[in-house]
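The complex appears here minus one protein chain, its other protein chains still in place.
Up next, chain A:
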Amino acid sequence: MTELHKTGAAVGEPVATATPTAFLEVRDLKVHFPTDDGLVKSVDGLSFQLEKGKTLGIVGESGSGKSVTSLGIMGLHTAGQYGKRKAQISGEIWLDGRELLSADPREVRRLRGREMAMIFQDPLSALHPYYTIGTQIVEAYRIHHDVDKKTARRRAIEMLDRVGIPQPDKRVDNYPHEFSGGMRQRAMIAMSLVNNPELLIADEPTTALDVTVQAQILDLIRDLQKEFGSAVIVITHDLGVVAELADDILVMYGGRCVERGPAEKVFYEPRHPYTWGLLGSMPRLDREQQDRLIPVKGSPPSLINVPSGCAFNPRCPYADVPKDNVTRTVRPELTEVGGRHWAACHMTQEQRERIWTEEIAPKL
């Protein structure tokens, strides 16, 4: 890692060169699933970059392609999909100078758990019910480290201690069902961090937890990231979560990125109507007066028949602002709207700035 990399933009327009500069660089990622009803384009041309020590928040509704993206990076669309129709994946995923999609699956498997690890949404179903927490952490450690069980067990206890589980030397022999929800997620985090991964993907890490526990888990992820210096991707539908954690935010809609940029830009100067909608539907505690939450009207688009033009146009209150019906015929490309800040919208910058400052921001 050179100085250049550390200071480099965590999110940026992908540069079409063969040598990536970022720690993690995803280029034009497409994940399509053939089904009886047609081709489901879960992710359709996604690009982003992420540096070590930085956190990227990927935000979007259910079915926007967030989780599919993360499983794609982990290589879990191709591993062990018995008898199912194979997912069609294209694009490039560069992790620390290696391209993963064209790599030998065995090579990718060796990276899984060691260089890139994942925390899942529901720790109860994501942990094996028949094995103790300790056994599962020990297994994760011994896949990548040639050590005896005793050493691995000490490591497991150390990790449980580090994620804040009391009496780790006793709790290590408990089964997942003997843990509370928050404790389970801590154990899950301990397991994913046991090999000091450089990339950690947290897929809705707090969705299945109590509100009171959510903040603790987010604190934990942030603290551990500082300690380990890993790159973190947090996937969520909850803008509150990324507000706490993320350096950069990527908003996904219909399998594509509609806006991305530094967190403060996306929160305070969002330049896409869908982001406005997300912000409007988020409860705020830092305002004295709270109007009713405004939901984003309509439902997420079909990923088989994605609306032509801008995928958001059927739900967009400003779809008719650009002239000549262009929102329904031409797909908007991501364009830079400020420093390291991109959005895909047909409205002119001036129009969006005016609408945001005059119509949207005052209501939030």
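FYI, contacts are C-beta pairs under 8 Å (C-beta built on N, C-alpha and C of every residue); 3 or more make two chains touch, one makes a residue touch a chain; residues count from 1.
Criterion: contacts and distances are computed from a predicted model.
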| item | value |
| --- | --- |
| Hidden subunit of the complex - UniProt protein name among "Cell shape-determining protein MreC", "NAD(P)H-dependent oxidoreductase subunit E", "Thiolase family protein" or "ABC transporter permease" | "ABC transporter permease" |
| Selected residue (touches chain absent from view) among A:59, A:101 or A:191 | A:191 |
| Contacting the left-out chain in the complete assembly, out of A:166, A:295 or A:362 | A:166 |
| Hidden partner chain, residues of chain A it touches | 74, 76, 79-80, 82-84, 109-114, 117-118, 120, 122, 125-130, 132, 139-140, 143-144, 161-164, 166-167, 170-171, 174-175, 177-178, 180, 182-183, 191-192, 212-213, 216, 219-220, 223-224, 226-227 |
